[in-house]
Every structure is written in C-alpha cells, then in structure tokens.
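To start, I am sharing the structure in question, which I have written as structure tokens.
Of the protein chains in this complex, one is absent; all others appear in place.
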Amino acid sequence: MKFSLVIYAAPYSTESAATALRFAKSLVLQGHELYRLFFFGDGVHNASKLTVVAQDEINLQQQWSELIEEHNIDSVICVSSALRRGVLDQTEAKRHEFGIASAHESSEVAGLGQLVDAILHSDRVVNFG
Amino acid sequence: MKFSLVIYAAPYSTESAATALRFAKSLVLQGHELYRLFFFGDGVHNASKLTVVAQDEINLQQQWSELIEEHNIDSVICVSSALRRGVLDQTEAKRHEFGIASAHESSEVAGLGQLVDAILHSDRVVNFG
Amino acid sequence: MSSLHTINRSPDSNLLESCIKVVSAGDAILFIEDGVYYCNSPIKLKTITETVKVYGLREDMLTRATLAKTMDSVEAIDTARFVELCCEHDKVVSWF
Amino acid sequence: MSSLHTINRSPDSNLLESCIKVVSAGDAILFIEDGVYYCNSPIKLKTITETVKVYGLREDMLTRATLAKTMDSVEAIDTARFVELCCEHDKVVSWF
Amino acid sequence: MTDKLTTARPAKSSITFISRSAPYGRNRANLCLDMALACAVFEQNVNYVFLDDGVYQLLKGQDGAAIQSKTLGNALETLALYGIESVYADQQSLKARSIDMADLLPGMQLIDNGAISKLIDSSDTVFNL
Partner (left out) sequence: MTDKLTTARPAKSSITFISRSAPYGRNRANLCLDMALACAVFEQNVNYVFLDDGVYQLLKGQDGAAIQSKTLGNALETLALYGIESVYADQQSLKARSIDMADLLPGMQLIDNGAISKLIDSSDTVFNL
C-alpha cells in the first residue's frame, strides 16, 4: 500500500517525530511504499543538517536522512515553513545568499502542491504532530 | 529593577516568543534593566540567523537581535538545546566544522550556569513558554 | 468506510472526549505517546470500549511503565501492527 | 510575598484549575495569549475573582475580538502595566 | 492486501479539514488553512469544520495589529474566495464557549456531532489540527 506521512513536530521537543520515524521504518520494512514525507510547520526541523546530537542519544535528523536515502524516498520540506525557520536547501540558500544549505540534501524545499499530490497518489495519509 | 527572561518557545509556532519580545521592549522602555535573555529548549530558534521572513510579517529573530544590540543586552542560547537544534554561534560552528554560524552574533552559546547567574542577579525572572 | 483514530496526549488534554463525539461505529482508537495513560483509566475508557475497538502502543506503555496496569479492554500492539491497522481502516485521523 | 501568575492557554487546558489550587491570598492572575478566553467565561472565573485580583492582556483581547465581552471583574491592561505588575509582586509564576 | 487497495486514488478527492485550535496562540489554525487552500487550488473537494477551540477563529472583529500579527478572521474569508463552500461551525463547541451567532463572521453553516461524524466517514483524507 502507498503511504504518505505529514510531520508537524520538531525533533526532541515532542515524541511525535520519533514515532513518525519508527512508523516510517516499519512500513518500509513491511514492503509498503512510502510515497512522500511532507515536513510542515515545526516539522521542517527534522531535515536540519547543522545539528550536533550527543553520542548516547538518537540523532533523528540523521536517521531520517539515512532512511530517505536508503529507500529513495521523496522528502519535501514545505517552503513557507522552512524559510522562516531557517531550514534551507542548496537552491534556497543560494537564492537568499546564505553561505551554506542548512537542510540535508536528502530533502527538497517545495510547496503545498506536493502535499496535494501526495494526498492524490497515496492510499493512506498519516499525520504526526 | 533588574529582569531576566527565560524563553522556551520557538518563534511563529506559538505566540509566546512574540509576547516575550513585547515584554522585553516595554521593560527597557520603562528604564528597567534587562540583565539577561536566556533562550532554552525550542526558544533557541529565536536566535537563528538563517531565516527568511515575508516582508509583511514580523521578523522576530531580527527584532530580538536589534533589541539586544541597541541596549547591549546579554543574550544566552543554552548550549545543550542549541546544538541539537542547529543554532550555533561562531565558536560552536568552528568546533563542529560547519561552514557558517547559524546564530545571530548578538547571542552567545553558553551553559545553564548563566541561568543560575541570572536568577541570582535579577530581581525578577519571567518565563515565556 | 472506517477510520483509525490516534490520540497522543494525556487524559488532561480531553482529546478522547473530542474524538468520541465524532467517532463512527466500526472505527478504532489507538493511543500513542502520552495518550497511553488513557489505557490505565477505567473511568475515561468506560463507555468507549463498548462501541469501538481500543488499542495502545506497546512501546510507549513499556517506556512509561504503564503496561502492567493497562485495562483488559485495551489491546497492546507494536508499531508494525500500527501500520497494519492503518491498512485495515480506510483512513487515519490523528488527534494531537 | 505575593506572586503574579500568568496563564497563556485557553480554558480547555485547565491551567487555571491547576493554578487556583496553589494560589495564595494577595496573589494576582494575568491572562495572556489564548488565556484571555478565560476572561469571557463567568463559570470558570466565578470563584477566583472573589479571592485574587484578575487581569487580562488587552493586546491579546483586541486581537481575538474578546475585549467587548470581557467580564467586569477582569481588568484589561497593556504590556507596560504587565511589566509594572511584575515589579509590584515579589515573583512571577508562568503557567504554560 | 488487494489490488484495489494499492491503487492510488482518483484525481478528485474528498478532503476534510477539522480546525480545532484557537487562533494566534499557536500557528495550527494557519497551517490548517494553508493546507485547505492548497487543496482548493488543485480543485479537490474540501470540507472545512471548526471544532472545539477552533470556533474562536470565527469571532467577528479580530485585529492582529495589537500583536503585529496577520488577522486570521480575514484569512477565513479567503476560504470562500478559493471556492470552498462547505464550511461548518460545530454547534456544541459554540454553545460550550457561550458564543452567539451574532458574534460570528458571516457565512458559517452550523453542524452537529452526528453530521461531522458522517463527514469524516465519507472523506478520503482527514486533517485534524
């Protein structure tokens, strides 16, 4: 079955991002397709690359990125949420003249149209917030 | 009177950071001293420099930074909160080999000792979360 | 069509009370994260377990040390089963 | 010593109910942000306005269009007065 | 799993938004609105329901100027502009908050719990925040 997940929660501040990650890993493991991850609102912080997490703690951003790359998942950071929170991919970083992208390359900044597309092409949309 | 403010909330996601900013401006205007701003938990995002805010919206990060510089306020981003959220000053960015600081230069990454110091040296500690 | 409702905050949130008002026969409720504290509250769950199937996420119960006192009317499931439940119902409604 | 208590979430949060339990005579309560919805609820405020002084932040009431229906027992104040209240009380306890 | 279940949905989907949060205090009301407008732009069948604290969004005379915020009441008028006609306010939520019809923005249809329940049941996807 085709799933898309919408993630509204920043990592660490609530458990929701961690729950979403476990859910995503489990559905992929079961052979379902993860059509799209859509990070919205504070959820965009899950794609941040500039984070430093203690050795004995789970690094959610890195685990998201590894999952996305391993399974070639389409991962979208909502542009309106991302800009005001400073999570920028290469393109946006260049456009706004920051020296460096702050988002993992595994995710791409795009608009809400990608959410609508996910709704239309997925059997299930599951929200984590 | 000497105030210190502790800010737990990220900008935009809740109103609390905006309330704290209005409170800070008002107390300075009344001639009180703002001994220290202490950004904790999600509050560290208030010091982020990489943000792009629409012209017709309030840019909280920039307004904090202007207030801090104009009144020479001591502004601390808690190190444990900041690292895992990717808000790094020059020193931390260099230490962890990121190409650029993501925090405004008006704030400095430091430990909880600075909160204890603020408690001891302020007449009022006000929390915004 | 049936819905799987997830609830992720403690009983103080009154999320279940909101959910119950709009639940349909054949729906199911899954308590996750802080929502699992509902599973230890006979008063909160009393009426609902008669009309819909109720689940709790085992990982969150283990973490919080609430599994042992979870009510008999609640089925503890793992994340893999959570995914299956999403497939078995036509949609997922998240209460957070 | 007296405390100024601030409350910033809507009545659904039950924050006032928690606050009331530990409030002292001479304390004051200031509703800010979504907390200002409490100021339009005679039932929620009934008992408390008899024992402590109650304020609401005017900016948040104006924004939410609740100022006109704010109860008489609540004094609407601006942020400058909020700062003064912090000085007049010995400490500030924030409920959020 | 049957083939039927793994097939993606048709190009026109029925999507229900339940907006359950008060305005301004958190940004959830805005996120919910943004998603609905995007769905409307892509010509989906959108239902919009104000439930619980969400009905506070409907109060007439809101003005975000005092907190330097956009006025959400105005944003709601855009629901109609974007062609979203199925906009409902939950009767029980209004009553619990002692909100009169006279205090509401124009154009709201009242709905009860049973009808919301049916709306959810007949939707392909539900967003609830």
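The chains carry the letters A, B, C, D and E, assigned in the order they are written, with residues numbered from 1 in each.
Everything that follows uses one rule, which is that a contact is a pair of C-beta atoms (placed from the backbone, for glycine too) under 8 Å apart; a residue touches a chain by one contact, two chains touch by 3 or more.
All of these numbers come straight from a predicted model, not from anything done at the bench.
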item	value
Visible chains in contact with the missing one	A, B, C, D
Residue, one of B:I58, B:V109 or B:V125, that touches the chain absent here	B:V125
On chain C, residues whose C-beta touches the chain left out of the figure	8-10, 12, 33-34, 37, 40-41, 58-60, 62-66, 68-69
Residues of chain D in contact with the chain not shown	1-3, 18, 21-24, 87, 91-96
Contact footprint on chain A, counting only the chain that is left out	12-15, 18-19, 22, 56-58
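As a convention for this text, only the chains that are shown with their structure count from here on.
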item	value
Other chains in touch with both chain A and chain E	B, C
Inter-copy rotation, chain C to chain D, in degrees (Cα atoms; steps of 5)	180
Separation of chain A from chain D, taking each centre as the mean of its C-alpha atoms, in whole Å	39
Chain centre separation (chain A, chain C; CA means) in Å	26
Residues of chain A engaged with two or more neighbouring chains	1, 8, 41, 123, 125, 127, 129
Multi-partner residues of chain C (each touching 2 or more other chains)	87, 91-92, 94, 96
